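I am attaching a structure below and will ask some questions about it afterwards.
Yeah, one chain of the complex is gone here, protein chain that is, but the others are all in their spots.
Entry: chain A
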């Protein structure tokens, strides 16, 4: 017998929890610095800033920029990160005001990182992007490519006059590169088809039936197999770190509160709502309730702002409305046009509502018969969806070309002495 003594919460545990949480975060993000850097950043130490700029760069850039990121100077990375954060709606002005050489602003960068983490499942998204793929995959839609910010482009200074011939040169180069890309992709498809048909029956998984390129290389070249194993192991480590992070992240958010407290107040109102994690058991419930109260407060503020904006807009309209009948008629025509566009969009969406649009990359599998009850996307369906999209885009292209032609015709009328020779129709 003997009463079992209740274990006191060990203060050393609490002290360890934060560095472990941050360490888990570091292990799961690409190119993340050590927990010590995070601590220094809270106190705005200069050595922390470059590491955090680089972290933000890697987190925000699409996968393709990873290999090329070595060639970007810190200054270029800083500028790019600022522009991407701005385009995603990051509210704090202090970040934009930081110097381009990346030497200061550790605390602001921590806040930016926290903002990105709060908006969505960032570590999971990054892991999906850098996932080791064993099959031959092909994207069925371009949502991912369109949504992500483009890779950093070199800064081009536009001097006074632009050489048209240089532009033509660049356009021609772009077109030729595009054609070469198309030809290369066709070649890749032809060769993939060959590999898939030659290795039929080799795969242990019956539903797949044939090997992919990675798997074939695995068999041909043992060194490649070792490298693949290494990649899988690192990915595993990152996945485990991501799980650990999810368990420990509340400690991190409490700490971020203290970081926010040490920052000077900003005038601009927050325009984002942090994502509230699922209310867990016991102790996790308290901060969740606090967060919910905060969210309601923010929503009330947004409502107030909206009312103020509307009042102002009504005032402006009243002031400007007495412009004359043509202006009113033009405005009416514009409203009608917009309503038509909206109706067309709605109709198009309703048409396509029945079929789910295919998304994301798919593994390519070559099979003969259509097995009933088989999951997955068939090439014919994917092709149909793509053709519909192509028709849409072509219609848009024609419309834009018509607009350009009208603009050209207008310009021709402006200078009557000039002879215009259009290029030969191809």
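The rule is simple: a residue touches a chain if its C-beta (ideal position, glycine included) is under 8 Å from a C-beta of that chain, and two chains touch if they have at least 3 such contacts; residues count from 1.
The rule is simple: contacts and distances are computed from a predicted model.
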Of the options "Methionine--tRNA ligase, cytoplasmic", "GATOR2 complex protein WDR24", "Tubulin delta chain" or "Endoplasmic reticulum membrane protein complex subunit 7", which is the UniProt protein name for the chain that has been left out of view? "Tubulin delta chain"
Of A:132, A:182 or A:232, the one touching the omitted chain in the full complex: A:182
Chain A residues touching the chain left out here are 164-165, 168-173, 175-177, 179-180, 182-184, 186-187, 190-191, 194, 419, 421, 423-424, 426
